[in-house]
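One chain of protein is taken out of this complex; the other chains stay put.
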Amino acid sequence: MTGGSMLTTMPDQATQAALMRDPRDIGGPRQPMLIAENLTKHFTFDGDRLGARVVVRAVDGVSFMVCKGETLGIVGESGCGKSTTARLLVGLIKPDTGALVFDGEEVGSVRGISIRRMQRSVQMVFQDSYASLNPRLTLADTVAFGPRVSGHSRRAARARAEAVLALVGLAPKLYAARYPHELSGGQRQRVNIARALAMEPRLLILDEAVSALDKSIEAQVLNLLQELKARLHLTYVFISHDLSVVRFISDRVMVMYLGKTVEVGPVEDIYDNPRHPYTRALLSSRPSMNPRQRRTEPPLSGDPPSPIDPPSGCRFRTRCVLAEPVCATVAPPLTAQGSAHFAACHAATPGSGHSAAAA
Amino acid sequence: MTDHAVELPVDGAPRAWVRRPHGYWGGVSRRLSRDPTTLVCALILTTVVLAALLAPYLDLADPYRTSVIYRLKPPGTPGHLLGTDELGRDLLARLIYGGRLSLLMGFVPVLIATLVGAVLGILAGYFGGLVNAAIMRTMDVFYAFPSILLAVAISGVLGGGVMNGLFSLTLIFIPSIARVSESITMGVRTQDFVDAARVTGAYPHQILLSHILKNVIGQILVFSSSLISISIVVAAGLSFLGLGVAPPQAEWGLMLSTLRPTIYVAPLNAILPGIMIFITSMCFNLMSDGLRNAMDVKG
Partner (left out) sequence: MGVTQMMADARPGGISGTPAALVEVRDLTLRLLSRDMDVSLLHGVSFTLHQGEVLCLVGESGSGKTVTLRALMRLLPPTANIGGNIRIAGIDVGSLTPRQMIGIRGSLVAMIFQEPATALDPTFTIGQQIAETVRVHDRVSHSAARGRALELLELVQIPSARRRLDAYPHELSGGMRQRAMIALALSCRPKLLLADEPTTALDATVQIQVLLLLRRLQREFGMAIIFVTHDVGVACEIADQLAVMYAGRLVESGPVEEVIAAPAHPYTAGLLRSVVHAQSRGTRLEPIPGAPPDLTALPRGCGFAPRCGYVRPECTERMPELLAVSPTRSARCLLVTSGERPRAPPMPF
């Protein structure tokens, strides 16, 4: 299983020191903050005809781990399952099969911790939208809600809310009594972050946290996220479709396609030496910032297929230039490409039977 | 910790920060107060309601005192501003006293039905699944009957009188309020801020009270307020059929019924209760429209 053989990097000195002091830390610096094992989530809907059912295989057997103090980036296009994965990680959705292990303890099992317990330490920052903040609550009330339901008194929750608003750069005197409609997109996103931080989490899942923002504001919020991570010794899972942003903020990156992991590894390996054809295509789809070096051919043709009826074997084979018969019959496993770099492609797997693979 | 707010660049002060922050309802009442239709209707309704409430203290004739001589006098007769009815009773007094019952039978059923129906609908909308099926299918059974027929049937079984009338009216409004509440709640429930609240590990009752309620109550109230006018009319209808208020009590619907035979003889008198029903229910209707418009703006 990739879980065990994947890297367990030691966090840096500062993070290790912080972990030693954190009374909530159980597993120690080597224990991954989060292990996702074989997560699967299918959604069933009624089909067009009587009795027909449509199964959307949103997440299909995804495994990965997040080490303490790192930022794991998850990239993919629509239908890849990254949003569903995000919701699985915070307990908003229960997986059909698979397990989550938080700091060494299994979530949702009798021996381990409950989902509610895990939610004390794992929080989510949502994409900015008009629906991400309750329009009828003041910012202070929105941010204080979490501490309130965790058992703090009204006064303590309010104090915590104001402290964390100040932490994200929104002066409580000016902002605590405001309503979301009075804020700009960047400010709303800061409130989203504050709301998550009010619960004093150790792991933050950021689901397209900067995608809806103007570029200049996006840069501000990214700086803020980096600051907060260092200051509060957080671990991040950063989900986005924007490859440049993911490269900036992540230590390791996981690429998803149609509910499966196709490649995972350290960020520079992924970006400089992608081993999966989809990753390569995704990277070369970015518009170049140089008008003199324009692309002439699109790296991929066609649209991403829907997760309703994914292709057999390797799900990417319908758009892959390297596709061969073996790709239709056997689903490629994640195989090592380097010290911590894994890719699920027959062409990169020795002995798979693919003509481009080593024997 | 204090240097953080200075270090991290804040992208601008909030818009219009010089004004005091006002909530959503502040904005709603501001917009309501600028809408001429709403203001006029509010004025009319206030007059009617005040008159009804203060009836005993106003210098009115006895609404129950009959007189054989002064039957069906037209409006403008000295001593009887709006004339008299078929038993010689002063119409102005009867209209104002009648307003008390009519407004009561308009308001109270809707109020109780809102309390019951909103709770049922919100629970059904929030939890979905079996809870939703149990509640909404039960509502569907009642919904299948045309409301007036249902009211008539229930009143017929229970007998007439004000209390039974209130009961049957309440019952007929619960299903539609529940349905509207359910659909509004389902719309709110899918929004990200509800998910965010769930991620904090909050229990459903905490989420419902702190987050959901404030977002649905406004729209539910708009719908309910539009039912008041219907309730007044149906109550009048029940009385007209003899199933609601019993004589000699004054109630607009009952007055319509008893004055009906005299419509060719004293038409002006006969339509007066109808005009009151019309004005009151129209005003409630228009105000509910105004409320909906005022609530329509984002913030």
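Chains: A and B, in written order; residue numbering restarts at 1 for each.
Here, contacts are C-beta pairs under 8 Å (C-beta built on N, C-alpha and C of every residue); 3 or more make two chains touch, one makes a residue touch a chain.
A quick note: this is a predicted structure, and the numbers were derived from the prediction, not measured.
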Identified contact with the non-displayed chain, of A:E77, A:D96 or A:E200: A:E77
Hidden partner chain, touching residue among A:G28, A:G47 or A:P298: A:P298
Contacting the left-out chain in the complete assembly, out of A:Q13, A:T44 or A:S216: A:S216
Residues of chain A (touch criterion as defined above) contacting the omitted chain: 77-78, 184-187, 214-220, 222-223, 226, 241-245, 247-248, 267, 271, 281-282, 285-304, 306
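Everything below uses one rule, namely that only the chains that are shown with their structure count from here on.
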Separation of mean Cα positions, chain B and chain A [Å, integer]: 49
Footprint of chain B on chain A - complex, ascending: 87, 90-92, 115-116, 119-120, 123-124, 126-127, 129-138, 141-142, 145-146, 148-150, 163, 166-171, 174-175, 177-184, 186-187, 192, 195-196, 199, 217, 220, 223-224, 227
Touching residues (chain side chain B, partner chain A) in the complex: 1-2, 4-5, 7-17, 21, 23-24, 191-193, 195-203, 206, 210-211, 214-215, 298-299
